[in-house]
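With one protein chain held back, the other chains of the complex are shown just where they sit.
By letter and in written order, the chains are A, B and C; residue numbering begins at 1 in each of them.
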Amino acid sequence: MTEPDLSVDVGGLRCRNPVWVASGCFHYGREFAHLFPLSELGAVVTKGTAPEPWPGNPGVRMAETPAGMLNAIGLENPGVEHYLAADAPWLRRQGATVVVNIVGRTVEEYVRVAERLTPEVADAVELNISCPNVKEGGLAFGTSLRETHRVTAAVRQATKLPLFVKLSPNVTSVVDFAKAAEDAGADGVSLINTLLGMAIDVRRRRPVLTNVFGGLSGPAVKPVALRMVWQVAGAVKIPVVGIGGIATATDALEFLLAGATAVQVGTALFRNPLAPLEILDGIRAYMRQNGFARVTDLVGAARTAETAAENLPRIVEG
Amino acid sequence: MTEPDLSVDVGGLRCRNPVWVASGCFHYGREFAHLFPLSELGAVVTKGTAPEPWPGNPGVRMAETPAGMLNAIGLENPGVEHYLAADAPWLRRQGATVVVNIVGRTVEEYVRVAERLTPEVADAVELNISCPNVKEGGLAFGTSLRETHRVTAAVRQATKLPLFVKLSPNVTSVVDFAKAAEDAGADGVSLINTLLGMAIDVRRRRPVLTNVFGGLSGPAVKPVALRMVWQVAGAVKIPVVGIGGIATATDALEFLLAGATAVQVGTALFRNPLAPLEILDGIRAYMRQNGFARVTDLVGAARTAETAAENLPRIVEG
Amino acid sequence: MAGDPEVAAAEREGRVRSPWRPERARVVAHARRGAGWFKLTLHAPHTAGAARPGQFVELAVLPAGHAGHDPLLKRPFSLCEIRPSTGEVTVVYRAAGRGTRALSAVPAGAELDLLGPLGRSFPDPGRFVPGAAPRLLLVGGGIGIPPMVAAAAWAREAGRDVLALVGARSAGELAALDELRATGVPVEVCTDDGSAGRRALVTELLAGALAGAASGGGPAAGGGEAAPPAEIWACGPEPMLIAVQRIAREAGAPAYLSVERPMACGFGVCMACAIPRAAGPGYLHVCVDGPVFRAEEVRLGDGA
Partner (left out) sequence: MAGDPEVAAAEREGRVRSPWRPERARVVAHARRGAGWFKLTLHAPHTAGAARPGQFVELAVLPAGHAGHDPLLKRPFSLCEIRPSTGEVTVVYRAAGRGTRALSAVPAGAELDLLGPLGRSFPDPGRFVPGAAPRLLLVGGGIGIPPMVAAAAWAREAGRDVLALVGARSAGELAALDELRATGVPVEVCTDDGSAGRRALVTELLAGALAGAASGGGPAAGGGEAAPPAEIWACGPEPMLIAVQRIAREAGAPAYLSVERPMACGFGVCMACAIPRAAGPGYLHVCVDGPVFRAEEVRLGDGA
């Protein structure tokens, strides 16, 4: 059999393959470049990047949990100007496909970063709307439909690059947020960001994280992420990028079969920096064994008439 | 040191200790009675019980996930009349403190079950609002503030027993739901029920569960459950019963320190039917080592001025 | 549930439950044996003393005291051999997924927590009036062969006329065949690829044996009813069990099938292991009503 075709077009972003690395788990890529060419990845998603450098949170920023981890990094990042001066040229030299994850505390801050991202320095933009909206009292943009629409529309105005909105899972109906992003002009949605969680140190009788709350990621969240990807892929027309607990080729295939056009590997990189390459190998092997010539033929292949919402029993849990 | 005092009053329900077993993970208790006296538990929460027998869902009802499991049992239960005839008298003979978890597809169904629960057959009622509300198009009661208030108020009218409302974690702001329950007359809230999730069988290219979606439980969800308990305990005056991934004494202590007055052990029972007793032993040992005479002194002990919401950094995740 | 017709039938036939309990078992021996299958010998005196063939254990796949929560759940395994005198039981399993792969790394000497013995056994082979017992055909497919080892030993002890019919895709997958032969019952073997025994499906062996029985005749039964040509106990993949169900019905042979469903608890509280009743609405539960069912009780092939 000929080599399977892994290429995908994700909302106008053409990628060699559907395996990306997730924001905050790959920094700006330098730490991996001696292990493999970054051009072998579908795309590199950078650390969340703000208009100015952000220092991040004080104290304990990380706690391990069963099959997962909590982080309260606080979006420590060197700012977009540093990105433009130091990382963008370097990433270009690596031949990487680059999605810049952007963060801000006001709509204006998001727009400021987006405006700096020309096609020379970025191939696409991913809008991280889990940030606290300081003008709206600190609640995350990503838990308000109105603010999600507003910030997406504003950034849409500010960039011609493919625009992905990264959705928070900490909402009642993720489908509504995906639709709001679509409606505001997003070219795709990526999900999920982390689930809000916490841990307590019983010896010291205080929260493990100095910040009390943190974002839960890793294999523990995979079932929730996959469910949300399934729901959203059935509800919007723009492509979905699946994220959450992907550590093996089987995990990645689950997301593709659920309807994701691409996937991102996050926390798994910490345990195994070569995980994306092993996942690619596994996807290739699966395609050969099951006679798939194009990876796009896998996308949504687990969705059938029987599994459509209207044909399901009503009582889900318990 | 004298024997630590483990007794708790949870919204008017006096319990020997704060370690309960969770609904759907203990059935009606018969399967455990040869292992230990049920009276050693803080309380037994029964399987969700409907006005009539419910058959449950067809096909595959269970899938294991990393450090967790998905269930789509579909609330198979023998109905309240069977409970009254067969289980209630038996549970009374065991000397168990019994909380009956009730389910329904309309407000009227919930009320019908609640009206059958006299003090002779139940010590308290736990309202499972994760059920699909057939009159409102099948969305769960527990994801609508209005319906949560409505069903709670109606059941409040129907029973004088202590009433706990069991909250769904699949919402943007669990605090609002806890307040709605409090406002409608609940004596306490229990949380969390399961997180909605799914798994895909890549070999067969279809969802593992015939029902597609299922409820995620087990250690994987503990960080989310603990965060929600922390949030709710800081926002309502009624007691909170903590549930989600509790498998060890350390887990249980985390929930107590976060502000839960009692905890429920669910999925852990499948792996270790003796888990509640081991947890009790561990709590006792912790109290002795740390000089706590009353378990109520542990409740909320990790909450300090520094960890109050207004003193926290704003950027949580990432 | 008490009062159920299924329960009454099961009790009458000696498909018993046993008092189960949690037990910390020591791994006495653990070795890879065939194509991807392993044999595990456990010192588990309570289970060894109380178990009947057809029953199973819920076995942890991580050693006792392991700090991890993944894989989370115990796994159900049918008992292959039951030795009350030494307090040992064996299970034979295929390294199929995450759970059994984790299990396969547990070394001899380690301890594994289990619950056992669980579920209902095969029917008591000695329940017939002397001379009136039909011939017993044991049918095992692949990783369904191991429970037939304990079953064969039990039936032989009860003086039954037993023939074991076993099949697998290829020779390496005939799990616990040596153990089955060691019980002394005659064994007919087949494989899909002909690498051991006849090239056939085990259900073809069964049809053949039943045809032989029909012409040769079973033991004369007193009373008006025609004596059944044979009694069948079967364990194997669900398509095989469905075929056995059909063959048995057509031949008028009582059949007992050992069935698998995904389980969370294994002892009757979670309701995960539901299997549709053949007649009427609702479900039976494999972990407490089975895993051995009379073929007429359950509707197979429901996708679970």
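Keep this in mind: a contact is a pair of C-beta atoms (placed from the backbone, for glycine too) under 8 Å apart; a residue touches a chain by one contact, two chains touch by 3 or more.
Only a predicted model underlies this, so the values are computations on that prediction, with no experimental measurement involved.
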| item | value |
| --- | --- |
| Chains in view touching the one left out | A, B, C |
| Residue of A:P55, A:G137 or A:G291 in touch with the missing chain, whole complex considered | A:P55 |
| Contact with the hidden chain (one of A:V19, A:A50 or A:I73) | A:I73 |
| Candidates A:A140, A:L269, A:I283 or A:A302 - the one touching the absent chain | A:L269 |
| Full-complex contact with the absent chain, from C:A102, C:L118 or C:A175 | C:A102 |
| Chain not shown: contacting residue from B:P66, B:G188 or B:G259 | B:P66 |
| Touching residues (missing chain, whole complex) on chain B | 66-67, 219 |
| Where the missing chain touches chain A, by residue | 24-27, 31-32, 34-35, 47, 53, 55-56, 58-64, 66-69, 71, 73, 76, 78, 86, 210, 218-220, 247, 267, 269-274 |
| Contact footprint on chain C, counting only the chain that is left out | 62-63, 65-71, 98-99, 101-102, 105, 107 |
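Keep this in mind: only the chains that are shown with their structure count from here on.
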| item | value |
| --- | --- |
| Contact graph of the chains (line, ring, star, complete, other) | complete |
| Chain pair bearing the highest count of C-beta contacts | A-B |
| Chain at maximum distance from chain B, centres defined as averaged CA atoms | C |
| Between chain B and chain C, centroid-to-centroid distance (C-alpha), Å | 37 |
| Centre distance in Å when chain A and chain C are each reduced to the mean of their C-alpha atoms | 47 |
| Multi-chain contact sites of chain A, meaning residues that touch two or more partners | 66-67, 219 |
| Shared interface positions of chain C, touching two or more other chains | 69-70 |
